[in-house]
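Here the complex is missing a single protein chain, while all its other protein chains stay put.
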Amino acid sequence: MDWEPVIGLEIHTQLATKSKIFSGASTAYGAPPNTQACAVDLGLPGVLPVLNAAAVDMAIKFGLAIEARIAPVSVFARKNYFYPDLPKGYQISQYELPIVEHGRVVIELEDGEEKVIGVTRAHLEEDAGKSLHEDFHGMTGIDLNRAGTPLLEIVSEPDLRSAREAVAYMKKIHSLVRYLEISDGNMQEGSFRCDANVSVRPRGSKEFGTRTEIKNVNSFRFIERAINYEIERQIEILEAGGQVVQETRLYDAARNETRSMRSKEEAMDYRYFPDPDLLPLEVTAEHIERVRATLPELPDAKRHRFMEEYGLSAYDAGVLTASRELADYYEEVARLCGEAKLAANWVMGELSGFLNKENRDIADSPVSAAMLAGMLKRILDETISGKIAKEVFEAMWNGEGDADTVIEKRGLKQITDTGAIEAIIDEVISANPRQVEQYRAGKEKLIGFFVGQVMKATGGKANPAQVNALLKKKLAG
Amino acid sequence: MSLDRQDVERIAHLARLAIDEADVPGYARNLSDILALVEQMNAVDTSAVEPLAHPMEASQRLRPDEVTETDQRELFQGIAPAVENGLYLVPKVIE
Partner (left out) sequence: MHRLTIAEVAGALRRREFSSEELTRALLARIRELDPELNAVITATEEEAMAQAAEADRRLASGEGGPLTGVPILHKDIFCTRGVRTSCGSRMLDNFIAPYDATVVEKLAAAGAVMLGKTNMDEFAMGSSNETSFYGPVKNPWDTDRVPGGSSGGSAAAVAARLAPAATGTDTGGSIRQPAALTGITGLKPTYGRVSRWGMIAFASSLDQGGPMTRTAEDAAIMLGAMAGFDPRDSTSIDRPVPDYTAALDQPLDGLRIGLPREYFGDGLDNDVAACIEGALEVYKRMGARVSEISLPNTHLAVPAYYVVAPAECSSNLSRYDGVRFGYRCQDPRDLEDLYKRSRGEGFGAEVKRRIMIGTYALSAGYYDAYYLKAQKIRRLIRDDFMRAFEEVDVIMGPTSPTVAFRLGEKTDDPVSMYLSDIYTIAVNLAGLPGMSIPAGFAHGLPVGLQIIGNLFDEARLLNVAHKFQQETDWHQQVPGGFE
């Protein structure tokens, strides 16, 4: 049978506020355990939550970016369950009335087609602490620094049909929250994690199959593998005549498999009810407009502008707008050197290659946008050739200074003096009579050989176009 | 609604309360009496009434995003039953 996977994602993204969602404790990552857990975060008797305005603004920002409805009234509820990393015995989360509803994002498929993925809702909630299972005499240690960190939970419609689509959607949301500067999106630190609801059904069926939920995957690669594993597992079960059990599963990256989480098997009864410590959250139209005014240009708009303004292909524009930092870098280079196409080639080519090789972010590139633009200007004014530029780029990357310094120090300035080039051409012609004869007899592709010889003799510094023209003239003569 | 032994045990488990075997019938009786009292609500039709969660019906006030808390771990952990290396200790959690 032909099976169709149906996938929905729940993405938890940590909001980049300075303080926690309901307390004035810091959200900075990496502090010694429990030093950033204040009385409210610890759920001590008598404490009360007060909502962080910045968390609300960030949720609204996200809602606007996905063209969603911002609820004029949303409500915080308590989700009750006992767990040691959940200090109050309940998590404050929006349940029936979330702040963001009915949004959409567009993902690009591999065939270049676009697909709209519905976002059911995005709601504000608090994060839990961490359980550390290293051995404390057979005990578990609890660190509540993360407890109370603001999260935006973004829930997609079950619109995704493959692990690839799921990854494309996840990357899109990741790029979006970073564009909006509402999250650092740091996956290692757990600022961006994902649960996937996966089911399969016979292609053409309207009904959904029984789904499983894969919990807490924090990398694009793992989510793709986990979903693929789960799809295959479910198909195998169904084809063998079995039934998929609705359950929560954990992805084990080391073994590349998902497995049932026994501790979550017990049917959960969260006893949601509106949190009586928090009044309904009202968002006025003026508030929404105030936030709208702070929205940056969003990835899709930027991509289209790059295509129009810089004449880039859809693919190139997509690559260059994948992150706000890369797009900003590119625009700076293009503006400074004045040649958008050339800038695009270098940013996507040499620069991205070096970044990837050293696994660095654009923000820590040793070659700044100004340095790269400076070098491109030297290509444009024919001080150096494109080939020499690669050497200059590497030298800049390794800290030898800007392009002019490198060119000067290494003597890479292009030879454009016609007389000097002609003298070298004459030497090459007289040293290779046989090839000259063949060329003149019609074997014109030997021109490459002659160019090579001239470039070799000049250490690559001769202007290739000039060499080509002069050679043709002399050889014809 | 009258609650039996199993109901009491299920609720006690949900609320993580250890209840002595011998006390279960007493709780079942008390809780059933309370529910009978509570169910007097059913005499009135409330289908057209909006729930009132809060007497004030005001809206949520927001707090500026500022770090106002300092590290008080020592003070807070001074009243904790079991801590080590700054962590609260609990019996091993099995995932």
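By written order: A and B. Residues from 1 in each chain.
Rule of thumb we're sticking to: a contact is a pair of C-beta atoms (placed from the backbone, for glycine too) under 8 Å apart; a residue touches a chain by one contact, two chains touch by 3 or more.
Since we're looking at a predicted model, the values are computed, not measured.
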Out of A:12, A:61, A:78 or A:461, which touches the unshown chain? A:78
Residue among A:44, A:301 or A:469 touching the omitted chain: A:44
Taking the full complex into account, find the residue in A:63, A:87 or A:185 that is in contact with the omitted chain. A:87
Spell out the interface residues on chain A facing the chain that's missing from view. 39, 42-51, 78, 80, 82, 84, 87-90, 142, 269, 271-273, 276-279
Considering the entire assembly, which residues of chain B contact the chain that has been omitted? 3, 7-8, 11-19, 23, 27, 30-31, 33-42, 44, 46, 49-56, 58, 60-61, 63, 72, 75-76, 78-82, 88, 90-93
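By our rule, only the chains that are shown with their structure count from here on.
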Report the inter-centroid distance (CA atoms only) between chain A and chain B in whole Å. 41
List of chain B residues in touch with chain A within their complex: 14, 16, 53-54, 56, 58-69, 71-73, 76-77, 82, 84-95
Interface residues, chain A side, partner chain B - complex: 17-19, 23-26, 32-39, 42, 44, 50-56, 73, 76, 82, 84, 131-133, 136, 138-144, 250, 261-263, 269, 271, 274, 276, 278-282
